[in-house]
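A protein chain is absent from this complex, but the other protein chains hold their places.
Moving on to subunit A:
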Amino acid sequence: MKQKTLIYYLLVMTSFWQACEKEVDLETKHPQKLCLNCVLNPDSLVTAELTLSRDINNGYNFEPVNDATLILYTDEGDNDTLVSAGNGKYSLHYKPREGTTYSILVKHNTFEDLQATATVPNRAFVTWKTDTTYSYPQENKYFVRVDMTVHDNPDETNYYWMKTFETNAVFIDDFNRDIDTESKYGYVYYYYLRFSDVGYNGQTMDLTFTRLSGIKWYLWSCDPHYDKYLKSTLKARLNAEKDLPFREPVQIYSNIENGYGIFGAVTATRIKF
């Protein structure tokens, strides 16, 4: 907020200009394309959702596509066809395996074929210890200081995501960090922590943070496509929240050839504090 105020102040002071603002209609005719959303998770059956894109600000619901054929291939040569469950949803009674590479092919009579590939990452190995910092006995809640160690898998490039807002580990991606003088370290991370093993491959990575006890907690290990999709989504969100005059829009990452959406993979490591 402080930054925003200052920037507007600067704009005004710079040349005493009178900003002139008017509402405009931008031509945004855009051909419809298929949007496939499918993230493989070894803990869940394969599910996918197929919808149509639309011009920006042109309605509230996305039109589901039920008459497509979705085929999932493994790197071992197997393939299975997902079954339509209506409302654009498709599923397969199959749980993807860690370390396996999958491809998906979507065929539809009207639209171009969609294709994408993703490899399911191995589950992250995490150790931790906790220490109570302060408690609220009347609510039967207490905060714990968590010292967590992520033991990185040296055989793959890992992209980790977790929901914590204050930590001072040096390897955390700072794309969503912002200054907050009232926080413990002088800054906070919005929504998630993201870090990768680039520069730390096969090593251990230590994080310290404080959390409320009794809430289930996850460390997600994402494949590169899902990681980029999450990061671009969060950047877009932050961009919208900042509401700054010079912002530039974010292009959401997609690995779907001829369409939109994401075909990615994730494994979740549950952490119990």
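One rule holds in what follows: a residue touches a chain if its C-beta (ideal position, glycine included) is under 8 Å from a C-beta of that chain, and two chains touch if they have at least 3 such contacts; residues count from 1.
Here, contacts and distances are computed from a predicted model.
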{"item": "Which of \"TonB-dependent receptor\", \"NADH-quinone oxidoreductase subunit A\", \"MoaD/ThiS family protein\" or \"ABC transporter permease\" matches, in UniProt, the chain that is not displayed", "value": "\"TonB-dependent receptor\""}
{"item": "Contact partner of the left-out chain, one of A:108, A:145 or A:163", "value": "A:163"}
{"item": "Option touching the unshown chain, where A:92, A:148 or A:230 are the choices", "value": "A:230"}
{"item": "Where the unshown chain meets subunit A, residue by residue", "value": "2-3, 5-7, 9-11, 13-26, 28, 30, 33, 35, 37, 39, 49, 51-58, 62, 161, 163, 168, 170, 173-175, 177-179, 181-182, 184-187, 191-192, 196, 198, 216, 218, 220, 229-230, 232-240, 242-252, 254, 257, 260-262, 266, 268"}
